[in-house]
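My questions will all concern the structure given below.
Every protein chain of the complex appears in place save one, which is left out.
For clarity, chains are labelled A and B in written order, and residue numbers in each chain start from 1.
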Amino acid sequence: MEKITSLTVHETLDGLKNKEFTATELTAAYIKEMEKRRALNAYVLETPEHALKQAEEADRRYRDGTARVLEGIPLGIKDLFCTKDIRTTACSRILDGFVPPYESTVTANLFAAGASCLGKLNLDEFAMGGSNETSCYGPVVNPWQEERKLVPGGSSGGSAAAVAANICAAATGTDTGGSIRQPSAFCGVTGIKPTYGRCSRYGIVAFASSLDQAGPIAKDVRDCALLLNVMAGYDHRDSTSVKAEVPDFTKALGQSVKGLKVGIPAEYRPAGLNPEIAACWDRGIEILKSAGAEIVNISLPHTKYALAVYYIIAPAEASSNLARYDGLRYGLRVPGEHLDNMYINTRSAGFGKEVKRRIMIGTYVLSAGYYDAYYLKAQKVRRLIRDDFVQAFNRCDVILTPTAPTPAFPIGDNSMKENPINMWLNDVFTVSVNLAGLPGLSLPAGLSGDGLPLGLQLIGRAFDEETVFKAASAIEKECGFERLK
Amino acid sequence: MAIDRQTVNRVAFLARLKIDDDKIEATEEEFNKILNWVEQLNEVNTDEVEPLSAVNDLPLICREDNVTEGSQADKILANAPMAEYGYFVVPKVVE
Partner (left out) sequence: MIIEGKEKKWEIVCGLEIHCQIISESKIFSGASTRFGADANENVSFVDAGMPGMLPTLNRYCVHQAVKTGLGLRAKINKFSEFSRKNYFYADMPTGYQITQFQYPIVGEGVVTVDLEDGSSKDIRIERMHIEQDAGKSIHDIDSRKTFIDLNRAGVGLMEIVTKPDFRSPEEAGAFLKKLRSILRYLGTCDGNMDEGSMRCDVNVSVRPAGSDELRTRCEMKNVNSVKFVMQAIENEARRHVEVYENGGTVEQETRQFDPISGQTKVMRKKEFAHDYRYFPEPDLPPLVLTDEYIKQVADELPELPDAKKARFVEKLGLTKYDAMVICENKEVADFFEKAAAGHDAKKVANWLMGDFFAMLKRKNLTIDESPVSAENLGALVELIEKNVISGKIAKDVFEIMSETGDAPEKIVEEKGLKQVTDTGAIEAVVDKVIAENPDKVSAYKGGKTGLMGWFVGQVIKESKGKANPQIVNRLLAEKLN
């Protein structure tokens, strides 16, 4: 029998229900694996006692017959989610030692469904990055070909790596420009960024409010559906969360895709597209076609502007969202003679390079005289990008694209160090989905020539995660991707 | 639009960040590179386009006027780097 830590969430739930193992045994196994795999640097805080205590409760509930939907499932939580009485830092020095007196809605939902918390997972500082290298706790190592020291992607790099390495059953992620989907692709796991407004942002350290969405990163499509069932829902504490019914997403799995119109956007196949990525994409198209789906060529003409729009809007919102980190009420304080000196000293020491870069850009594009040229312009093009999708969805039901333009790259890659824009180009296939507020899922669909996972992205209409899940499960079933066990 | 040193310093102060003197030039250069790159948006005609700030076109749902939180100064101050007599404390504010 394979290790219990290699099981998916749904397999684990079966095992717990059938008394093949207890939640305590399961949790202990995960804790052991966690300790063994510390070199990955996926966790920034381990909370084994906490998890074991939750496991006891889970075992009691299995005995009592009061088990909840995720009873006993040990999760890793991206350190961007505020967890009550558990240190939360967004992997930034500026939140040094911050212990929230409140719980984010998404984690509260998961824990109320019986899931437990193994610890807090590494990420790019304030979720700003595509490689997990901006974390103040150092980079995470991609568990695929660990010796090559590749990045896990970002910003939810710790989450994707931990799921891939089986040191949690599943994890939470957040996605502002691709932060769930790109690391999922790099680590060979499945992640979904739901429609903007599906999950509450309450208690999630904000990066760019109009783009941020929480979602699960898990071992397969079914696990994502199971977790999203629990994570999603209207929250009166988040005015941007939507009062829409949350269907049982697992019902969409395995349904026939016969007649489903799958859009293939021409703009996602630029001249220089990595041939392995292109081949993987073609294979995905073939799978859906063979399953009876109708392939439709579509155009998303403003795609090429999405990154520029994103790198105006996201930094602008971030520059404002991060103003609260001033050394006054929580986190790091570096003293200064006067208040302004204290602010400057604290923020200069507390934020890393990429975060400062984005705060500077964001501050600039909002400043007097430049707002119209940059921010307002970006908002207008944002509308055009969303309208592209609205048009496209008149012709198709779901869109299939690659998730990222490359497989995982080495930690410390020079071209990206020298020019931040090269790093940002990682988000080229994912940012439009955030700008348009749509659901997007990444699933592993093949390997590169040197054996690294490649991901495909499915994009759905707003609030139509079901179609995304349906198409994803069809690809998953046929592509025969082997997870790390 | 080219950014000069003065602008870099002004933006840094607005953001309450300090750019070390030896990094100002590099910052200036990088800033210009990024801004040149985003200026590709000028290719797009947006004359008749409304800006999009709220992506899901929702109406705002309001809260009832009830007191639901408070009497928790201990929790509010628990993470404070410096607090005295129930207040947050900072160095003297000078106008």
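Structural remarks
One rule holds for everything that comes next: a contact is a pair of C-beta atoms (placed from the backbone, for glycine too) under 8 Å apart; a residue touches a chain by one contact, two chains touch by 3 or more.
Keep in mind the model is a prediction, meaning the values are calculated, not measured.
Summary of contacts with the chain left out: across A:Ser367, A:Thr406, A:Asn419 or A:Ser448, the touching residue is A:Ser367. Considering A:Tyr62, A:Trp281, A:Tyr375 or A:Phe469, the position touching the chain not shown turns out to be A:Tyr375 (whole complex).
On the side of subunit B, the interface with the absent chain consists of residues 14, 16, 53-54, 56-60, 62-73, 75-77, 84-93, 95, using the contact rule stated above. Where subunit A meets the omitted chain, the residues involved are 81-82, 88, 90, 95, 98, 100-102, 104, 201-206, 208-210, 236-240, 316-317, 319-320, 322-324, 326, 328-330, 339-340, 343, 363, 366-368, 371, 375.
One rule holds for everything that comes next: only the chains that are shown with their structure count from here on.
Between subunit A and subunit B, the centres computed from C-alpha atoms are 23 Å apart.
Subunit B makes touch with subunit A in their complex at residues 1, 3, 7-8, 11-18, 27, 30-31, 33-35, 37-44, 46, 49-56, 58, 60-61, 63, 72, 75-76, 78-82, 88, 90-94. Per the touch definition, subunit A reaches subunit B in the complex via residues 97-99, 101, 195-197, 210, 236, 239-240, 242-243, 302, 304-305, 308-309, 311-312, 319, 326-333, 335-345, 347-348, 351, 356-357, 359-361, 363-364, 367, 370, 373-374, 376-384, 386, 419-421, 435-437, 462.
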